[in-house]
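As you look at this complex, bear in mind that one protein chain is not there, while each of the others sits in place.
And then chain A:
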Amino acid sequence: MISQARPALLALLTSLLLSACVSPAWDDHDYALKAGKTAESAVSAVRFARSAVAYRERITGPYAEVLLTEAVQDLSSVNDQFGGVQPPSDASDRIRDEVLRLTEKAESEVEDLLIQARRDGVKDPATALRDLDRLASELSDFAEKHR
């Protein structure tokens, strides 16, 4: 019975590992699609950070901090994952630079907001909201272009 169960267990573990992998980019088109997906994930994180700032008066401090912390972690993970994919050509290098400029800026801005929230709260919420909206819009445009 145990020897019969072994292949099933192996298949289960392999499937878990495979589904968690970041696959390489096969060509420029594939790389561009990955860049588009990266921008989409970054938009999502920026939107949650925006909600934490926009609804700061209606939610608790610890909850706002959790939202901002998660947004930073998501953006950091997005940058790490996409940064690890090898661009297949010079054309892909340009796409890489463009998307990482946006996602790294998003990570830095949200990180600043988290630091402020942990101290005395976000200093200039109106400006922060404007900046996050602009970033989300640029990332959305990029994602749309590389869908």
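Convention: a residue touches a chain if its C-beta (ideal position, glycine included) is under 8 Å from a C-beta of that chain, and two chains touch if they have at least 3 such contacts; residues count from 1.
Basically, contacts and distances are computed from a predicted model.
Participant: Can you match the unshown chain of the complex to its UniProt protein name from these: "Divalent metal cation transporter", "Beta-ketoacyl-[acyl-carrier-protein] synthase III", "(2Fe-2S)-binding protein" or "Ferredoxin"?
Facilitator: UniProt lists the chain left out of the view as "Divalent metal cation transporter".
Participant: Decide which residue listed in A:29, A:123 or A:147 touches the omitted chain of the complex.
Facilitator: Only one listed residue reaches the unshown chain, and that is A:147.
Participant: Consider the whole complex, including the chain that is not shown, and state which of A:53, A:67 or A:85 touches that chain.
Facilitator: A:67
Participant: Which chain A residues touch the hidden chain?
Facilitator: 1, 5, 11-12, 15-16, 18-21, 23, 37, 40-41, 43-44, 47-48, 51, 55, 58-63, 65-67, 70, 74, 136, 140, 147
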